Structure formats: C-alpha cells, structure tokens
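Missing here: one protein chain of the complex. Every other protein chain is in place.
Up next is chain A:
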Amino acid sequence: MTEPLLRVENLTKYYGSRLGCADVNFELWPGEVLAIVGESGSGKTTLLNSLSATLEPSSGRTLYRMRDEQWRNIYELSEAERRFLVRTDWGFVHQNPADGLRMTVSAGANVGERLMAVGDRHYGHIRETALDWLGRVEIAADRIDDQPRSFSGGMRQRLQIARNLVTGPRLVFMDEPTGGLDVSVQARLLDLLRGLVGELGLAAIVVTHDLAVARLLSHRMMVMKDGRVIEAGLTDRVLDDPREPYTQLLVSSILQV
C-alpha cells in the first residue's frame, strides 16, 4: 500500500452564490473507510456528489488512481470513460434503494446488469454470480426472480449493495446507507457492510448524520459544518476526544439509552 486511491484538492462547490462546500482536501487510501458527518445542510451530500462526479464542482480537483495506475482528474474524463468508471470500479449506494435499483426487473437482473454492461453474455454465468451475491448479502436464493418492489426496506438496501459490488469495485460511495431503516435492521446491515468492506478490501466514503454508523464502519472521519470541514481524524479520536466546540456538541447530543 504505497499510494492513495483518491486525492481531493481544494474542492469547492457553489450553487450560484450559495455555498455547497468549500476547500475540501483529503486523501483516501485503498481499503479505508471515511465517514463524513455533520448536520443537515452542512454540505455532506454536495461533497459526496461532487466526489462521485454526479455534480461538477465550481473549482478544485479530484484525482483518482485508475486500475492502470494512472492518476486522472475525474472531471476531465470523457463522459464515456466516467460512466464506465462509475459502473465498474465504483459503486454508489443511495439512501433510498429505489434510486439505485431497477424496481421493475428481478433481483437477479438487478445484480446482473453491471455484468451485462461490461459485456458478459453468458446467462448461466450471470445467474450464478447473481445467486452468489444474493447469498453474500443474505437474500434467500428463491427470491432471485422477484422484483425489489416485493422486498422489505432492509432487503432492498442489501440488494442495492450486491448490485454495486458485483463488478468488484475499489471505491464505494454511500449516502446514509442505513437511513430509513429500523434499528435492528440497521444493525444487521452495518454488520454486513463491515464484513464486506473488510473482506473485499473496499475503500468507502460514507455520508451519515448518525455517529454510531461512523463509529462502527469508518476508520477516519471528517466533520462538516456550513460547507467546510472543521475537524478530521481517526474516528475513535474524533468521537472520544472532539476538539472543536461544534464536534463536542455533536458528540454530546447523542441520545444515551
């Protein structure tokens, strides 16, 4: 592990004159999970969307080390290259699974779509891979031909994860992956995610307002407020010994049961 995977330099996004996020700098290493926390409106999602090339930032660069070891600024990739990168080497797990899934095709086809997009034309192989991945995200094999519409929220979220991981991406973006799930389902999903991330050596950037999610999943975290990163460091350090007053407030406002 000699080089980072992603290098973000002075990333700034304005919506007209309104600030989305400003002057974000960080590096992400292979296999590392970074959490971005902060309250609503602090610029977390803007930052995530800019990093994942969903939004074009107003200034700054995001450099990504491609599979051929070339560093490329993702905003200067051609659209074809960017879309290929997004559906092979990256994954994006949306908060609402309906945004990331095709709700009207079966679970198997949802998982297989990325394989077919990169040219797999063998039905038996696609189906076998889909079955394998459904198993890994704990979805029963006999649900493979069911549409995600008939799935519970937790199952949909797990299906979305399988769909993203099937091409063996190196970097996964997650936007509130446990939002909207009840706590026991959240716990199970977190457990699964932690297992997969460790097993596959994935790098991940997780946006969340839930500090418990950050604590469980991430190695490092960044705290955002008003579009700026106000504190960054190892997750345990930031949560146990917050330095900024705002972070202290955030940590102390966690409900204790």
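Just so we're on the same page, a contact is a pair of C-beta atoms (placed from the backbone, for glycine too) under 8 Å apart; a residue touches a chain by one contact, two chains touch by 3 or more; residues count from 1.
One rule holds in what follows: contacts and distances are computed from a predicted model.
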item: Undepicted complex member, UniProt protein name, chosen from "Alpha-D-ribose 1-methylphosphonate 5-phosphate C-P lyase", "ABC transporter permease subunit", "Cytochrome b" or "NADPH-dependent glutamate synthase beta subunit-like oxidoreductase"; value: "Alpha-D-ribose 1-methylphosphonate 5-phosphate C-P lyase"
item: Options A:108, A:154 or A:242, residue touching the unrepresented chain; value: A:108
item: Residues belonging to chain A that touch the chain removed from view; value: 79-80, 83, 102, 105-106, 108-109, 112-114, 116-119, 121-124, 126-127, 144-145
